[in-house]
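Quick one: structure below, then a few questions.
A single protein chain has been omitted; all remaining protein chains appear in their positions.
Just so it is clear, A and B label the chains in written order, and each chain counts residues from 1 on its own.
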Amino acid sequence: MDALTASIPLLVFVVVGTIAVASSILVVAMRNPVNSALFLLLTFLCVAVLFVMEGAEFVGAVQVLVYAGGIMVLFLFVVMLINVRALPDDRILSPYWTGGAVVGAAVFVLLVALVRPGVYHEQNDNPLALRSTTVNARHRVVQPDGTTVRKRYTRQQVVGNSEAIGMALYRDYLVPFEVASLFLLVAMVGAILIGKRELGIDDEDVDPQYIVDRVAEEKEMKEAMSA
Amino acid sequence: MPGIPTNYFLILSAILFTIGVCGVLTRRNGITIFMSIELMVNAVNLTFVAYARQFHSLHGLIFVFFVMAIAAAEAAVGLAIFIALYHHRDTIDVDEANLMHW
Partner (left out) sequence: MTWADTLLLLPELIAATGASILLIVPVLGGRARGHMAKWAMLALMAVTALAVIGSTYAVAGVQQTPTFRAMFAVDAFSVFFKLLFVVVIALVTLLSEDFLSEERYSTWEYYSLLAFALCGMMFMASGVSLITIYIGLELLALSSYILAGYYKNHEESTEAAMKYFILGTVSSAILLYGISLIYGVCGSMRLSTIAAALSTMLSNDALMFGIMLLAAGLCFKIAAVPFHVWTPDVYVGAPTPISAFLSTGSKAAAFAVFARVFYVAFPAFHLDWSNVLAAIAALSMIVGNLAAITQTNVKRMLAYSSISHAGYSLLGIIAMNEMGLRGILIYTMVYVFANLGIWATILMLRRHAYAGESVEDFRGLHKRAPFAAFSMVVFLLSLGGIPPTAGFIGKYFLFAAAVQAGFGWLAIVAVVMSAVSMFYYLRLVVAMYLEEGSGAETIYSPSLRFVTALSLTVTLVVGFIPELPIRQVIESSSHLVGRVVQR
């Protein structure tokens, strides 16, 4: 029984990992981008499960919120907007796909060959570091002459993973964090600037082609109806 | 989970990264290529989290947080670029993006 409970995490890892690999292969292999997007969603969720298994609950939650919730919706939205019906029937692979596959295989061999035990940095002896934070505290010290003095000291306080990340983010990583906020602003500006169908002054009175087509179509319909 | 060696996570992430690389190199549809890039980024995140657990250090997790923020922002801009391209030529096939020769 003990052996069974001990191997459950491994079992979960194998199952989730297999689903992740299979669905990511399908992302690449699917002809329809909508299917690819849905399999990508499955991969994201599997990766989120793996994050939680690795003790990174906060990152796992962010993975679900940002990737599965945000990026995925964006992807589906754009795929739907662009062309669901007009699928490329002829071929989905670029003419250089054999070269690409060879390069991919080579990269894989390299990566797996290099990532073997012992190459990475040795383990930290503080297993609670992932969920603890340093706090500045004061404590009373009774001095020999009977007076008490408050002394500052720092200690490790065990908190949740999210709180530990939050403290690190706003204390140690404040500079990159602020730059990331600039980054989001730039992305917003850029998406609006580029995505907006801005009719330049030249073609302001020219309707987009699809409207012209639709108008013509409706006209034909009406004529057909009246005839 | 104490049971699973860090290595397993690293190998899984290497597999995902390679699948992403293959997707980028072999597909023609711009959006599928971008999805493959997201796969690569996810694989890297998995590596970071695995190392963070190995070292019991928060730095890896924080980096993952930043990578996610940046990936989300890049997705917004990238998809806007694809839409703009689609407006021009009704396809997002990268092989047909040959107005200028590669």
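By our rule, a residue touches a chain if its C-beta (ideal position, glycine included) is under 8 Å from a C-beta of that chain, and two chains touch if they have at least 3 such contacts.
For clarity, every value in this text was computed on a predicted model and none was experimentally measured.
**Student:** If the missing chain were put back, which residues of subunit A would it touch?
**Tutor:** So the residues of subunit A touching the missing chain come out as 110-111, 113-115, 119-122, 124, 171-176, 179-180, 182-183, 185-187, 189-190, 193-194, 198, 200-203.
**Student:** Which residues does subunit B use to touch the chain missing from this display?
**Tutor:** Its contact residues with the unshown chain are 10, 17, 20, 24, 30, 33-34, 37, 40-41, 43-44, 47-48, 51, 54-55, 57, 59-60, 62-63, 66-67, 70, 73-74, 77-78, 81-82, 84-85, 88-89, 94, 97, 99-102.
Just so it is clear, only the chains that are shown with their structure count from here on.
**Student:** Could you put a whole-Å number on the gap between the CA centroids of subunit A and subunit B?
**Tutor:** Between these chains, centre-to-centre, one finds 8 Å.
**Student:** Would you pull the subunit A residues touching subunit B in the complex into a rising list?
**Tutor:** Against subunit B, subunit A makes touches at 6-7, 9-10, 13, 17, 20-21, 24-25, 27-28, 30, 33, 36-37, 40, 43-44, 47, 50-51, 53-56, 58-59, 62-63, 66-67, 70-71, 74-75, 78-79, 81-83, 88, 91-97, 99-101, 103-105, 107-108, 111-112, 115-117, 120-121, 123-124, 126-130, 161, 164-165, 168-169, 172-173, 176-177, 180, 183-184, 186-188, 190-192, 194-195, 197.
**Student:** Touching subunit A in the complex: which residues of subunit B?
**Tutor:** 1-12, 14-29, 31-32, 34-36, 38-39, 42, 45-46, 49-58, 61-62, 64-66, 68-77, 79-84, 86-87, 90-95
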